[in-house]
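For this depiction, one protein chain was excluded, whereas all remaining protein chains were kept in their positions.
Note that the chains take the letters A and B in the order they are written out, and that residue 1 is the start of every chain.
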Amino acid sequence: MGMEKNVSKDFKLKPMKCELNFLSKSDGSTILSQGDTVAVVSVNGPLDIKSTSQSIEKSTLEVLYCTKGGKPSVADRYKENVIRQTCETAILGSLYPRTGITVTIQELEDYGGLLSCCLNCTCLALLNSGVSMRCVYAAVTCAVDESGDIVLEPPKHQLQTARAVMTFVYDSREKSLVTSFTEGMFSEDTYKEALARCHAASDLIFSFYRDIVSKYANVI
Amino acid sequence: MAEIYKLIHPLKYFTDYISREVRPDGRKFDEQRNIKLNVNSLKTAEASAVVKCGNTTVVCGIQLELATPKAEEPDLGYLVTNLELPALCSPKYRPGPPSDHAQVTNYLVSDIITNSKCINLKDLCIVPDKLAWVLYCDIVCLDNDGSLVDACIIALMASLKTLCLPSVTYDNDTEDIKVNADIRTPLKVHGLPVATSFAVYKLPDRNILLTDPSAYEEEMCGGIGANFIVCSNEGLLCGTQKFGGSNLLSDSQEESLKISRDRTNVVKKVIETSIKNDNEFVS
């Protein structure tokens, strides 16, 4: 049931390939590859959780991030936090009070832009699981190379020499910034330019989402 | 009366303030809390600083150790920053190993320091492949009242700027190490990264940007810790992090960049003054 769509019009984004319902036991699951970077996400929920972590106002989101090596580290907690906070703004959690939604992410291949791939994959898995959402979101990574130019979705060798790497997440309704995180140093003008470029590129990802969902709607 | 109102209608209480263009502690939206800084107050650490931003209190102490450099990076020293959030700083934390939130804040602080490249790790190497300094920078929060990352960066930079490394002689043949603690050279610090935290609050018609939020404001804006952190270093940005809270529009981004630029000057002056005062006090 693999679906393929190459999105490279004006901007050069890496080719994205995606398969929904990749895992049979979870409520929603997706495998997504952006170029050579691949991640699998499974979503379970809303389900019962222990009373200490329940919230009476909204569902509790739990994100588990597993690296290839399997050893936990502080950096993984940071990634989990980024993904959790992003999902929290997208999910209509107040519809499921006193429950938990568990998102499990497994890294498969990292050739640059892993975190944005994980974020996009999580969004598709949430769509697949049928959890009510306020909006969908799209993550785009860009790098500032040595000459100060902005490269969208850079390959791995470019990431290592890059001056800065930035990732931005936009929502689908207001097209405003949900999450951002950066590495390295850059000027304000570069930052604004990168924001604008990624903003435009996020439309491509949204149209990719639309294609995937409409195709799967036909199959199901 | 107000306390009861705050408990029964927490959201309305907060919105009532915000819609009248004032924050619950009487500040304006873009007003920051006072910064108090004291350097070298702890004698057991090589360099130390105590920072108070409003109620938020942070202590930073640096200890020096010697080790062999990593085999893959023989000419680099080590800079190990750790942020400790003990249970005494806020009722939200429980004793035991660091919570997820503590780890995320810890990562943010050390990420800003590495990204700003304010310490050249090559300066910390004494003999390539044989001996290098290890800087253990431990930051402890005594009182967490919001904008923790800002205070941590100020404390860390102030103590790094006062740090002096003792002179070391290394004998290549006998591998004998001799340290003379009386002769010291100050550590080179390039630039001064300054972090500025914001909380984003959603009113029905617009989004409000609250500068230097308190713990209560951070909680009301939905999220543990600040929503948006801008870190600038001598005119360049060295990290913008945004998580959770309401979405950010481009005009509020412009505003936040301007505020963080202004804050850089304030913090720079604070650090310079307190180091100068300390030097005068010693001499």
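What we mean here is this: a contact is a pair of C-beta atoms (placed from the backbone, for glycine too) under 8 Å apart; a residue touches a chain by one contact, two chains touch by 3 or more.
Simple rule for what comes next: contacts and distances are computed from a predicted model.
*Asks:* According to UniProt, what is the chain that's been left out of this complex called? Choose from "Exoribonuclease phosphorolytic domain-containing protein", "Anaphase-promoting complex subunit 11", "Vacuolar ATPase assembly protein VMA22" or "E2 ubiquitin-conjugating enzyme".
*Replies:* The chain we cannot see is, by its UniProt record, "Exoribonuclease phosphorolytic domain-containing protein".
*Asks:* With respect to the chain omitted from the figure, which of B:Val140, B:Ile208 or B:Ile229 is a touching residue?
*Replies:* The missing chain is touched by B:Val140.
*Asks:* Among B:Leu42, B:Ile224 or B:Leu257, which one is in touch with the chain left out?
*Replies:* Answer from the full complex: B:Leu42 touches the omitted chain.
*Asks:* Kindly note down the residues of chain B that lie in touch with the hidden chain.
*Replies:* Contacting residues on chain B, toward the hidden partner: 42-45, 48, 55, 57, 59, 61-68, 70, 78, 80-82, 84, 86-91, 95, 97-98, 102-103, 106, 110, 134, 136, 138, 140, 142-145, 166, 168, 177-181, 215.
*Asks:* In terms of residues, what is the contact footprint of the unshown chain on chain A?
*Replies:* 71-74, 77
Everything below uses one rule, namely that only the chains that are shown with their structure count from here on.
*Asks:* Need the CA-centroid distance for the pair chain A / chain B, whole Å please.
*Replies:* Chain A and chain B have C-alpha centres separated by 28 Å.
*Asks:* Report the residues of chain B in contact with chain A in the complex, numbered from low to high.
*Replies:* 100-101, 103-104, 106-108, 111, 115-117, 223, 233, 235-250, 253, 257
*Asks:* Sort out for me which residues of chain A touch chain B in the complex.
*Replies:* Residues 74-75, 77-78, 80-82, 85-86, 88-89, 166, 171, 174, 176-188, 191, 195 of chain A touch chain B in their complex.
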